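A single protein chain has been omitted; all remaining protein chains appear in their positions.
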Amino acid sequence: MPMIDLSSRRTLLRHALIGASAVAALLAGATASSQPRNHATLAMVAEPQTLDPMASTADLVGTIMQHVYETLYTFDAKWNVVPMLAESLPKVSADGKTYSITLRKGVMLHSGRELTPDDVVASLQRWMEQSPRGKAVAKELDSIKPKGALGVEIVLKAPYAPLVSQLALPSGMAAIMAKESIATPLASYVGTGPYKFKERKPDQFVLLTRFDKYSARKEPASGYGGKREAAIEELRFVPVPNANTRVEGALAGQYDFADLLPVEALSRLEKSGGKSVPILTPSFGFPYLVLNTKEGVVANQALRQAIQIAIGEGEMLAAGFGDTRFFVAEGNHFPKGSPYYSTAGTDQYNQRNANKAKAAAEKAGYKGEAVRILTSRQYDFHYNMALLMAEQMKRAGFKVEMNVVDWATLVQRRNDSKLWDIYVTHSGIFPEPMLSPPQLGDGAPGWWSTPAKQAALAAFNQEPDPAKRGALWGKVQQVVYDEVPYINVGKFNGLSAKSPALENYQAATWPFFWNARIK
Amino acid sequence: MRKFLLSKALGMLAVLAIVAVIVFVLTRAASGDPISVLLGDQATAEDIARVQKVYGLDKPLPVQFAYWLREVLHGNLGDSIFLQRPVTQALRERAEPTTLLALMAVAIAAAIGIPCGIVSAVFRGRWIDQLFTGVAMLGASIPSFWLGLVLIQIFAVSFGWFPVSGYGAPDAALAERVHALVLPAAVLGLLNSALIIRFTRASMLDVLGEDYVRTARSKGLAESTVVLKHALRNALVPIVTVVGLTVALMIGGAVVTETVFGLPGVGNLVVSAVLRRDYPVIQGALLVVAAIYVLINFSIDLLYAVVDPRVKVG
Amino acid sequence: MKMPPMLRQLLHRRIVLVAAVVLLIIAVLAIGAPWFASFDPNDTAVLQRLKGPSSEHLMGTDELGRDMYARIVHGARYSLAIAALTALGSVIAGTLLGLVAGFFRRLDAPLMRVVDAMMSFPDILLAIALVAILGPSLVNVVLALVLVYTPRVARVVRASTLVVRELLFVEAVRALGVRTSRILWRHILPNLMSPILVQVSFIFAYAILAEAGLSFLGVGVPPEIPTWGTMVAGGQQYAHQAFWVVLFPGLAIIFTALSLQMLGDGVRDLLDPKLKKAL
Partner (left out) sequence: MEADPSTNPRIEPRLAVQRLSTSFPTEGGLVHAVADVSFSIAPGKTTALVGESGSGKSVTSLTLMRLLAKTANARVSGVARFATREGRSVDLLKIDEQALRALRGNQLSMIFQEPMTSLNPVLTVGEQIAEGVRLHKGLGRSAALADAKRMLDLVEIPAADRRVHEYPHQLSGGMRQRVMIAIAMACDPTLLIADEPTTALDVTIQAQILALMRKLQAETGMSILFITHNLGVVAHHADDVVVMYAGRVVESAPVRPLFAAPAHPYTQGLLACLPGRARLAGRAGQPRPARLFAIRGQVASPLAPPPGCAFEPRCDLAIAACRDAMPELLATGAAREARCIRVAAALPEAA
């Protein structure tokens, strides 16, 4: 064999690489600009369906538009409701039915005029007509009207404790907009936020630019509440639907922020040598399985219970999120420390008992009908969990049929009770139980509606005292475990990443970029 | 000549008409519902019915087709349900990256494919021919997303020479756009060069076997003159045809590459429209992409008639 | 046993021989998958997820702890079946269309205009649209791909038919008053076998690639069915920490497609030069 001179080869390689880098530098030179940039590129999970924050409950729409529109109330870092456009928390009458709200003075709209109670009333009326959560609130509402120069009065039919939280949530937002801009669909986005809408090119970007006349609150910033300041001149929300691309882009320093990364990427982000900073949000959300109580094989409650016995939520979470660093397998729907923390019914959680489940199914009259699981691959963990659940159910003698569709189809099909028995989805963990999942309300897929549910929820919703509501939630949770309308699989942590250049960013369920800076 | 043009033009119109019918039937046969996606998880049946009416989705199919065709002939491809803007506008916005990508990719493909094809043909049966033919076949066997992922890993992630994804910043200059297109164009170019190598080789082999090449040799011309002047010029017409059609096919055919590299092009638009059940966009894009193909094909026919002295016309 | 001369000539070429052997191995592995893999391809073992290749798991495990090797050999069944059915379907439909168009002058123009129209859509775009409409399932992916490749075959078969029908013997049998269907079936079709065979092998290769592409875009075979395409698509996000989840299915795709194309190329080289032009 001929001897190969390794050293000369290496020199050759080095020359080649130097040459190549020179070319690359030349190419890159085209992009370098001498000015310090004052914009942030933010990689989002998808193209927003719409920029109308009332038309969609999608988190993405809320995430972007919360910079443009504001709400009367919002949440601080501890998930307490705090005022935003309202001057302070509302004055509630003794019977719990009348809410008096006073607006802050001198709040400027993007159109250059001051915000008035008429804007607020028109906006909330639109919200109650169009937004799913707004419609739920509308059922409780008696009247809403302006009162004086800065006042708004809401009168309810009966006490409804979640009202202020409903008004505060950034998803399906009760956004306050300029009255004259209200139209369906929205043609212009006139709000009060620290950023105003600049340009949208679908599948390319949504540009928001600093609103110079923004009137900020005086309180120090906390969570979504307090002082907001648009330190970055332009926010560029870029849709990057491929999770892997978001990871690679974050690692390559292409994005200042990359939303919702697969948790598996954490170690890579940690090892990126400072190119990217991982942001882990504990108890970010919960996956849940909705069971069809209206039609099909699992309309039988006893069979739903048998399925609950069959599955092992812990193993499912492991399949969905890999490492125990990224999930918590516990039956309590709200984490320890939350006022709604309760262990009621949690003995039903994570049993994974095939034999017991088989016996229970037999007793329930199960005759080997196929259980149809509807899931999508849009969210990888949905699919992985569904796959594992199917295996667990097969072990307990169930016949399982996987129905894997794209997310758009799933969202559509789940509205038809004939098409599925179980579907997989997830939600953020919110401070107010009524905000999610929608199965706690009326008419959501699954169509859970039993006397036990109505009784437990009526008691919970009509109790205005937060301390007492905590205990009442335990009763609701117990009913959920008894009747199995949905199964809360556990809690998972969210992972996102930011560039080292993005400073003063505060992690949040709906990431926001006021107060953040670009170095 | 006029008769030739007329028959070609009629044929083209027939094809376009069939394309229109196919496109309409395809998209209206779809099962998904765009309205639920648009309205989100908690929309009611009435909401859905109301919006369906707005977009004319409640009428019988032939009526929808007639309505649609009339509008199409007026240059109106309808409004995107999801993007809430005219389809023509959406397509125009996506045209630039796709066109640029197609041109760059074809330039790369031709720059690799034509010389390699010529060399392969001239040295037919030798090791270099086998090497190029083998490489060409390998190129035609690699899934584009696979090559894309590999190139991203090497040149974007490890070396950081190119962006991982996207089409540059919103206010980017052309140079930055081109820079962002280098990797995707390389993927498409490399894979498509396989076709061009193969085609150039075949075309050159045909020509090299022609009598006039022997005549050229009999004049004592150098082999390079024989190949480049006498053979290549004759082989070039079909090669250019293939190159032209490759451009046409890449407009909308670079779906996977555009997706891998997150390019806001026409292919990407169609994929997302399919996932969003955005019928007007699917219809419009399929129609426009196919029409471009048909038109490029037609212009190549015309060009043939004009350029090639041998085409007998009339 | 006597080999047909064409086959003997084919196997004379080293490259074709290698390709044939590779394909044979893949086919044997696919058919005998249950005997060659000691694991069930769908058996999940979360604690064993993303383990590298070892003596227990030859090609490692995927994100649910499933044995990659078992999935690849089982996946071969699906991938090859999809591709084979696609090739078969489009060749049958395309041959019929092409024969009719090439033989009956009156039908030629209308049929070919439809073929032209179908071919003015880029392959993958048409396939996506079709799968989206039919719904993502194994059968529908095959159907969509058959629709995409049928015009291609039709065009080749038509061109070859035009060549063959001009050959003297067709005139001769026609003069003898043989029925048209018999001429097509007994006299023309056998002469088209070689170009058809070439098409089969190329479409087989294209179908494997197209299936992978569709699955990658999320509009192909349902992801729980282990085809090579769905495996690469599913493993994509784990590729960096566990390269084997995309490497092995990717190699399977490349090797198979490459071998098929080499085979097709080999057959084409042996073709009658007149028919070759038609390809």
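We just call them A, B and C in the order they show up, numbering each chain from 1.
Everything below uses one rule, namely that contacts are C-beta pairs under 8 Å (C-beta built on N, C-alpha and C of every residue); 3 or more make two chains touch, one makes a residue touch a chain.
Since the model is a prediction, treat every value here as computed from it, not as a measurement.
Asker: May I ask you to name the displayed chains that the omitted chain touches in the full complex?
Answerer: Across all of the complex, the chain we cannot see touches B.
Asker: Which listed residue, B:216, B:254 or B:274, touches the chain dropped from view?
Answerer: Of all options in B:216, B:254 or B:274, contact with the hidden chain holds for B:216.
Asker: Could you list which residues of chain B touch the chain missing from the display?
Answerer: 124-125, 209-212, 214-222, 225, 229-230, 233-234, 308-310
One rule holds for everything that comes next: only the chains that are shown with their structure count from here on.
Asker: Going by the average position of its CA atoms, which chain sits the greatest distance from chain C?
Answerer: Farthest chain from chain C, going by C-alpha centroids: A.
Asker: Measuring from the mean C-alpha position of chain B to the mean C-alpha position of chain C, what distance in angstrom results?
Answerer: It comes to 22 Å between the two C-alpha centres.
Asker: Mind pulling the chain B residues that touch 2 or more other chains?
Answerer: In chain B, 31-32, 153, 259, 275, 277 touch at least two other chains.
Asker: Which residue numbers or ranges of chain A touch two or more of the other chains?
Answerer: In chain A, residues 406 touch at least two other chains, as defined above.
Asker: Would you pull the chain C residues touching chain A in the complex into a rising list?
Answerer: 42-44, 46-47, 49-50, 63-64, 136, 218-219, 222-224, 234, 236-241
Asker: Okay, in this complex, where on chain B does chain C touch?
Answerer: Touching chain C: residues 11, 14-16, 18-19, 22, 26-27, 29-32, 130, 133, 137-138, 140-146, 149, 153, 249-253, 255-256, 259, 267, 270-271, 274-275, 277, 282, 286, 289-291, 293-294, 297 of chain B.
Asker: How about chain C: which of its residues touch chain B in the complex?
Answerer: Those in contact with chain B are residues 15, 113-114, 116-118, 120-126, 128-130, 132-133, 135, 205, 209, 212-213, 216-219, 232, 236, 239-240, 246, 250, 253-254, 257-258, 261-262, 265.
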